[in-house]
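One structure follows; several queries about it will come next.
Not every chain of the complex is shown here; the ones you see sit where they belong.
Chain naming follows the written order as A and B, and within any one chain the residues start at number 1.
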Amino acid sequence: MYSVTVRGHMMIAHSFRGDVFGPAQRLHGATYVVDVEFRRPSLGGDGIVVDIGRATEVLHAVLEQMNYRNLDDDPSFAGRNTTTEVLARDIFDRIAASIRRGELGGEGRAIASMRITLHESHIASASYDGVV
Amino acid sequence: MYSVTVRGHMMIAHSFRGDVFGPAQRLHGATYVVDVEFRRPSLGGDGIVVDIGRATEVLHAVLEQMNYRNLDDDPSFAGRNTTTEVLARDIFDRIAASIRRGELGGEGRAIASMRITLHESHIASASYDGVV
């Protein structure tokens, strides 16, 4: 299996509902450094998994939808905790939709699976890994 | 598959038996920066893989059993080399036992698999990855 990974980041505010979150129930925030790993079993004719320039643009476009915002005010997350795990899945779904719309080009349609990892600090991260 | 990873560390002394280890047969030591990745196929009601606070406590409690010690004197490793690989497996087993004892709460019992990675320097690491 081949893979290519690109990195971006976003800086958001949010709060959580549920006793399990302790002080994180208060409004706070996070920098998420986001890695997207694109995988496919064989390479295309140019010897690449995906056009890395386009992949970076798609990642940045997805992050821009959340960057510098309070996710508590984002209707797309209404009624859900925007935990690192939930955001990893959400970013996965948004990039998968980009691929289906052809925004990663013809090669992009050959992507078999992806892993999205959000690093929330030097000691914690969360991922979602799935078939596209 | 969803995952959450937390990081801790321990500083231990030990020595190895076997010609393959060369100078590492002498008493020496290591800082192990330890990553534990907890995985489960779907999220619980709070939108989390595991209570990250409890996960960190469990990791620290396990590392505390070895931290600032000479592992050559630890009866639980008698007759075995405490290689990075062996320690990764040992930490896996100790955390799996914590999960079975309920120390990660009800959500913790939903954990399907874990990966334990010990970074022994900027150029070497070892992991154990298994079903809980």
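In the analysis below, contacts are C-beta pairs under 8 Å (C-beta built on N, C-alpha and C of every residue); 3 or more make two chains touch, one makes a residue touch a chain.
Treat the numbers as computed from the prediction; the structure is a model and nothing was measured.
Chemist: If 2 of the identical subunits are displayed, how many subunits does the entire complex have according to this structure file?
Modeler: 6
In this section, only the chains that are shown with their structure count from here on.
Chemist: With chain centres defined as C-alpha means, what is the inter-centre distance between subunit A and subunit B in Å?
Modeler: Comparing mean C-alpha positions, subunit B is 27 Å from subunit A.
Chemist: Mind listing the subunit B positions that touch subunit A in their complex?
Modeler: It is residues 1-8, 37, 43, 46-49, 51-53, 56, 105 of subunit B that touch subunit A.
Chemist: Under the definition above, what is the set of subunit A residues touching subunit B in their complex?
Modeler: 16, 18, 20-22, 80-86, 88-89, 122-130
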